[in-house]
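What you see is the complex with one protein chain gone and the rest in place.
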Amino acid sequence: MQDVIAEGRHHNLDRDRFLGRLALMHRIRAFEEEAIAAQKDGLVLGAIHPSIGQEAVAAGVCANLEPADLMLSTHRGHGHTLAKGADPLAMMRELFGRAGGTCGGKGGSMHIADFGVGMLGANGVVGANIPIAAGAAHAQKLQGSRQITVCIFGDGAVNRGPFLEGLNWARVFDLPVLFVCEDNGFSATTRTREMTGGEGAAARAESLGLEAQEVDGNDVVAVDAAARAAIDAIRAGQGPRFLTCHTYRMTGHTAVDPATYRPAQEVDEWRGNCPIARLEVALRLAGESDARLSALQAQESGAMAAIAQAARDTGWPEATGAFTDVQDIGDPRERAF
Amino acid sequence: MQDVIAEGRHHNLDRDRFLGRLALMHRIRAFEEEAIAAQKDGLVLGAIHPSIGQEAVAAGVCANLEPADLMLSTHRGHGHTLAKGADPLAMMRELFGRAGGTCGGKGGSMHIADFGVGMLGANGVVGANIPIAAGAAHAQKLQGSRQITVCIFGDGAVNRGPFLEGLNWARVFDLPVLFVCEDNGFSATTRTREMTGGEGAAARAESLGLEAQEVDGNDVVAVDAAARAAIDAIRAGQGPRFLTCHTYRMTGHTAVDPATYRPAQEVDEWRGNCPIARLEVALRLAGESDARLSALQAQESGAMAAIAQAARDTGWPEATGAFTDVQDIGDPRERAF
Amino acid sequence: MAVMTYLEAGRRAVIEEMQRDTSVWALGEDLGRGGVFGQYKGLQEMFGADRIADTPISEACIMGAAVGAAMTGTRPIVEMRFSDFALCAVDELVNQAAKARFMFGGQMRVPMVVREPVGMWRSSAAQHSQSLESWYTHIPGLVVVAPATPADNLGLLKSAIRNDDPVVYLEHKNLWPLEGEIPEQEHLVPLGKADLAHAGGDVTMVTWSGMRHGCLRVAEQLAAEGIGVEVIDLRTLWPWDRDTVFASVERTGRLLVVHEAVAVSGFGAEIAASVAEALHHRLKAPVRRLGAPRIPIAYAPPMEDQARVSDDSIAAAVRGMLEPAAVS
Partner (left out) sequence: MAVMTYLEAGRRAVIEEMQRDTSVWALGEDLGRGGVFGQYKGLQEMFGADRIADTPISEACIMGAAVGAAMTGTRPIVEMRFSDFALCAVDELVNQAAKARFMFGGQMRVPMVVREPVGMWRSSAAQHSQSLESWYTHIPGLVVVAPATPADNLGLLKSAIRNDDPVVYLEHKNLWPLEGEIPEQEHLVPLGKADLAHAGGDVTMVTWSGMRHGCLRVAEQLAAEGIGVEVIDLRTLWPWDRDTVFASVERTGRLLVVHEAVAVSGFGAEIAASVAEALHHRLKAPVRRLGAPRIPIAYAPPMEDQARVSDDSIAAAVRGMLEPAAVS
């Protein structure tokens, strides 16, 4: 993998840009490591789906968005959400079900949303974010906005009908939306390849009339370049685009899944392909010092430890919150008469 | 259009085969003309969707099936159903809601099925037959059967999610199923092209891993050849195939739709491309006599007039039929206590 | 007052609200040619193809895109054509539209109206005739409306479009041609308020949608016999106007709920159970429900009719409730 990284293009890396990306990837990694540890302590209440190993997709795609752009994610959405600018403390509180969580403790990991930073929600239903994203982009078009929408989903989602319906919709209405398939090879415990006819996500997108590209999803430089080009084209009014990022999750499907359905050797190989390590090598080749790189990691992981502690120290939300924001009319307390 | 028909291949037409197809197409046309007339008289109770102008698809595809093969159709399914061998009198009775109808009067035109001849149902929900067909083919595979399933749907169905899910399913499980897109250019009052991203049905099928072909759907000789080749391949165990037949409906979406959303000139052009007339020209070129051809038409239309009359003369089904075949346990008469 | 059909009234509601608020738009199949029943006739010419949007046959995406567009500052009117086809978009309505505001902690709302024509309509058979309103009343986050008259279709649809939460709006296909008086000036009917359609002191009859008309026929017929039937058209099913219903039952001591949907687990069960729970000691007769038997709807009239609640069965039910109780 070092060979790949040593490619010439990395020598004239925009160091400031990628130091920022590296910090972000460390932040995502640290967030999820803290969350996994906290789940072992019983603090994270519901299922979490770590994206450890996939950070280059979040950092390479979402960091290219303007704050007012919109983004939709999946059950495996911590990285995307952080990259879109959500507050990690509020997110950690949400995972812990505490007051001050991003959704006030109502959603948890699988339903994190932060509309304040244009993050329109993770989703517990595979593929359900695709039509919703098409709709958000539809509204942007109706409103004559210059903003765009990014919709990230997994390789498993391409076998659900809404994938076809949503991509077709985006093409028909020529909407400002980038669809990103974060292809980690697995749909829960199943190898997606075995359940997928044809060449896969990008070929399907092309058949629906979307220009599509595939990149090494563990190479943040490549993801960044591809996402930026697509986003620029979309913002220039060229309609929807598609991007597949090939990656791998280092953990199980959930934080408690031992993932015995895949050989240790495969996992090891991918561990050697860690997107963070790869970017560090590239930055070193571009002249960044070891000291700077490890300071950056230390800073992010230190900050995240403090955040996890702060989340632990936060109280529960009020029980009465269960009855707010249901709907404006009708009595949500109704249990029969 | 005459030019097309005059192509060399029609000179060595298998006359017996295509006289049979011609008779079938006349039967379909006569059935629907009787049904439309009967609807004007108030005899056909629910909506009917005529396939006048599209008969070459039914004749070219379904007549290649063995009786034990299975076939699923749509709301526009009279032709397919007749071509699969259903009894036209029982069908006409079904449209009239009379006793002895194919479904005992419970279904009507949109829910005609004749399991006795392998016709597993029209469907009132666009695209819903695609997963069901995949399941029927799945059962054939599980049962080690040599039979195959054919699933016919319209061009509008390719924008529904089940299209993707069903085709992918057929590829993943390598099922003996032929998907036929009967592309008449319209989804009700809308031009499907304007609502469809990319190249259309066949391109989507290919992206899902199915070999796909497109033919002139008003040329029964071409449809027959393409369908036969696909069916042979499927029966030989080569997995699912896809076929688009380009055609046009001469009537409105339903028998009462004046179809003012399309220019008269377009309709006229297609009228000149009538699949029955084209086959007649081809048969004449191949040496068939005018007398024989018109006798054949007269025979079919005469027989259908008698059938329509017989259907008119049939009584209503028993009201108590409303309570049978709901489910074996529980009281279907239940209206509250 | 002008006379207008139920269909025209719905069309007027859409026009008025689209004129009033440029964030309102409609999406669905064939809307450019007026929609399948003509409810949108001429609207694309008036408002352009962006705001009266023709869509692919993609119910899941029609509903899902509306959710996304509603979350982000627009107010979509979703046309589902037949309520039966909305079954292709249940995840989008129930798991997404209805829950988003709550799940995301109130960060935004989902102001969308889902128009789903319901009900039996000349031999439309099992896949074009369903009435599933009770499903929607069971789902937290949804408002459920079922107008029965032209004036209510105008006034309720306008209120639904202005509502900030998702509304399932059930028009009855059989009522499209029904004519009725409608105010010339702006007409809003509040959500959640029933209409006391006929006064009477002996039996409270609660109904909605298409069955309002059968109930009124029977009420008038029985009035001539000296039996006083109070017909309450709920109009909004969630939240339903319990105050009006309870006040009436307190007076009459008798409740009959009449609806077209299957009786078993129909919304009549909720009303009957609520009244039985709250007003047991005021009841002069057991609560009663009338609805369809638990059968799919057949095509042929003799069988199709078995799924209908007839005027006769309504009248018989009322009479039965007035007989001296056979306490065993």
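Per-chain numbering from 1; labels A, B and C assigned in written order.
In this text, contacts are C-beta pairs under 8 Å (C-beta built on N, C-alpha and C of every residue); 3 or more make two chains touch, one makes a residue touch a chain.
Since this is a predicted model, take the numbers as computed values, not measurements.
Within the full complex, the chain left out of the display is in contact with A, B, C. Of the listed positions B:59, B:134 or B:308, the one in contact with the omitted chain in the full complex is B:134.
Checked against the full complex, the candidates C:102, C:121, C:208 or C:246 give a single residue touching the omitted chain, namely C:102.
Among A:73, A:159 or A:184, only A:159 touches the chain that is left out of the view. Among C:111, C:266 or C:302, the one in contact with the hidden chain is C:266.
Touch with the chain that is not drawn comes from one residue among A:126, A:181 or A:234, which is A:126.
Looking at chain A, the residues touching the absent chain are 45-47, 94, 97-98, 101, 103, 105-108, 110-111, 123-127, 156-157, 159-161, 187-190, 194-196, 261, 316-319, 321-323, 326, 330-337. On the side of chain C, the interface with the absent chain consists of residues 84-85, 87-88, 90-91, 94-95, 98-99, 102-103, 125-127, 132, 134-135, 137-141, 238, 261-262, 264-270, 272-274, 276-278, 280-283, 285-289, 293-296, 298, 325, 327-328, using the contact rule stated above.
Where chain B meets the omitted chain, the residues involved are 70, 72, 101-107, 111, 113-116, 120-121, 123-125, 128, 130-143, 161-162, 165-166, 168-169, 172-173, 324-332, 336-337.
Note that in this section only the chains that are shown with their structure count from here on.
Among the other chains, the CA centroid farthest from that of chain B is the one of A.
Inter-chain centre distance (chain A to chain C, centres taken as mean C-alpha positions): 41 Å. Between chain A and chain B, the centres computed from C-alpha atoms are 46 Å apart. Multi-chain contact residues, meaning those touching two or more other chains, occur in chain C at positions 55-56, 58, 60-61. Residue positions of chain B touching 2 or more other chains: 159-161, 194-196.
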